[in-house]
Structures are given as structure tokens and as C-alpha cells.
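Here you go, one structure.
One protein chain is absent from this view; the other protein chains keep their places.
Showing chain A:
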Amino acid sequence: MTNSPFTPGIAPARLDAQTLASNFADLHGPLDAHEALVAADRCYFCHDAPCITACPTSIDIPLFIRQIATGTPEAAAKTIFDQNILGGMCARVCPTETLCEEACVREAAEGKPVEIGRLQRYATDTLMAAGVHPYVRAAATGKRVAVVGAGPAGLACAHRLAMQGHDITIFDARPKGGGLNEYGIAYYKAVGGFAGSEVDWLLKIGGITMETGKALGRDITLDGLRDDFDAVFLGMGLAGVNALSAEGEARAGVSDAVGFISDLRQASDLTTLPVGRNVVVIGGGMTAIDAAVQSKLLGAENVTILYRRGRDAMPASRYEQDLAASKGVRFVFDAMPVAILGNGAVTGVRVEYTRSEGKSLVGTGETFEIPADQVLKAIGQALQGAPGGLEITGGKIAVSDVGRTSLPGVWAGGDCAAGGEDLTVTAVAEGRDAAMDIHAALTHGIP
């Protein structure tokens, strides 16, 4: 170990390899068989259960938990995958505390919900570990569908279409499939190359061709896809990153949190990853939390999350905030960066407190400075390079409730499409539902 948390500037190997391995191990380890039985037994098997309603993919949670409780986790996994083919990843990354587990009646009763996420992981891991793919394709239809983006929306759409007997080609700009599951999730939430193995498992359905390194607008065009395929699904996510409105944004040491997270996920050796001694993360979503926590785990001495509004307005859940706080991340609320300080490289951030004035946020005039040698921007992503002709609303592709865009034969879902939260599980639901609409259109013609 050549460096320490106190090494100035941006430096790798602030912690030894063993500590890093421990820091980035599975955040919530898998339940063992007995733990799963105990956890499953807490489910009340509610009538018309609130957890199902809270799940964007409407997984029959009481049923799958009962299947675990009765010793058939494989059947439980099938119940999950029927609704959500990426149930394995969702079990790891879903903000269950704001979805199913928040709705759990035991959360209301005693503040301790059934551990739905961990039980889902137990079931899906069991089936996937057996190397079994539980679905077979319907008879070939001869119809071909192009899916742009191999993230959760595209994968869910492709799998569901393949089940119906259609032939799918997925195009993705990156070298690997998985989308944000592969590039955008905190390291410790999907350890062991899970995102990649989940894609491999999903593709076992057959009938899906993956073409990576193919970006829409660069290597392929929407018009070309519409000519070559019977239908097109757009699920390419949000490739653009929002910019700060603070001076000095171009200084060395200022970068996008998504890139930082992506580099971390793809790193083969965590000791080679540089991180600042004093890191400031700007933003209030999951990307901000993931970047801040991982900076701390890499060995940064001080990590601060700067959020322009109050704690309650923060998009990241209280659970995630507490996780970050437990790792030593400091939160500064109601404050915005007004200047990135430094001479060449960043040395600090000048921050101004904010207050709400009507619908807008204004500075109070009171400022202070936070030392920083690394600044990570996590203030949101934006749709980039959307093909012409598509109606855009609120910066995203306008879609119907089943994902139809303004162009005939073109559907969209996931983060690039308007509506719904930008969550893996929401993207899966949108991809799946669009697939069923595409299937109906290919089978019966678009009404």
C-alpha cells in the first residue's frame, strides 16, 4: 500500500487490497436456507396484498414467499420471473424500502417488514445457480424485432418477445450487455459479475442475437431499423449527463458520477482506482449515494454529499441516506455549489445555502467552502441523440401506457421513455408490457 486516506490529491490504493475487498463485498449477503424459512414465515399471505400493488412488475410476492416457506424456491423463482425476468437483479437493487417492503403490513405493524428483497434473491439465486432457464419459446413466428439498448428495459422486452416466438436483435452501444445493471449499479450491490451472468442466463431462452458496440445514430439508425425489422423497441437509457451551473466546472478533478461508478464496476483491480482525499458529490439521487459511498469505501478521508434541497426532498430514500451515513458520508442539505475553486486542479467547492421561494430555489447569500480534490456530479442524466421524428415530452420519448411512441412500429421504455420512476424494476415492467403490445401488433396488426 503506497497511499493512505490522508494522501493529498487523487490517488489509488488508499486502502490495502484486503480492506478494499471487504469494503466492496456483498452489501446484504444471501440468506441461507434456514434464514429464508424464518424470513418467509413472517409473511402473512395478505389478501390482495399491498406489496404486489407496490411492485412495478406486480410480482405475486405472497405466493412466492409461501413457495419458499414450503421448500420450493425454484417454484418461487418461476413466480418471480413470470412477472420480472430480471428478478435476480431487482432483488439486489430495488429500493424495496420505498416499494414492496414499505407497503408490507408488517412495516405498518411493527416497523419491520418481511425481507421481500432478500427472499426474492434467495429464490432467484437458487434457480439461477442450477443453471436452469425455465422458459421455452413458442413456435417461431418469423417476425423480427430490433431492440435498442441491452439494459433492463431492452432485455425484458427481448425476452418476452422471444418467448412469443419472435426473433430479436439487441443493439447496444457498450461492449457488454446489461446496461446500468452492468455499468451503473454500486459494486457491492451486484457482486461476482452477477449482471453479466444474468444476461447470459436470460439469453438462454434463445432467439435473441446480441450486437454490442452498436450505437443508435452512430452505427445504426432508427429509419434503418424500421426498414429491416417488423418492429423496434427503444430502450437506450439516458446517455447524457446534466451540467452544473457553477463556474469552474472544467477544472481537473471534476467528473460525472456515472463515469466514476462505471469505472469502478469494470475495474479488475480496485487498488488501481484513484479517488480523492476530499470528495464532494453533488446531487441527491441514488447515483450520488452510490458514488459517495464507494468513494468512502475506496479510502477517501472525507466525502460530502451536497444537496440543494432538504433531506425529505432527497430522491434517495432515507434507508440509502442512512447507509451512506453509516459508511461515514457527510450530508450537507439546502446548499448548492456556486463555484469550483482551484488553480487548474480543483481544491474546493464554494457553496451557498438555499431556500425555497415559491416554486424556485434561491441562494440565501451565505456561502462557505468545502475542501475538495475530487468533485463528482450526480445531478441527473438526460436523453441524448434521440432520433428525429419522435415526439419528446419532458426531455424523454413520449409513450402510451404500453410504450407506443409517436412513430408507427416503434415502442420505447425504460429511462429514455417518459413516465415512471427511473428504476430497474420500472424499466423491466415497461419493456415487458411493450413486448406484449408489440406481440399483439405483430400477431393481429396494430389497431
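Heads up, the rule we're going with is that a contact is a pair of C-beta atoms (placed from the backbone, for glycine too) under 8 Å apart; a residue touches a chain by one contact, two chains touch by 3 or more; residues count from 1.
In the analysis below, contacts and distances are computed from a predicted model.
Name of the non-displayed chain as stated in its UniProt record, restricted to "ABC-2 type transport system permease protein", "dihydrouracil dehydrogenase (NAD(+))", "Bacitracin ABC transporter ATP-binding protein" or "Sigma factor AlgU regulatory protein MucB": "dihydrouracil dehydrogenase (NAD(+))".
From the set A:A17, A:V38 or A:A313, the residue in touch with the chain omitted from the display is A:V38, counting the whole complex. Within the set A:P30, A:P50, A:P134 or A:P274, the residue that contacts the chain not displayed is A:P50. Panel shows chain A; residues 34, 37-38, 41-42, 44-50, 105-106, 108-109 of it touch the chain omitted from the view.
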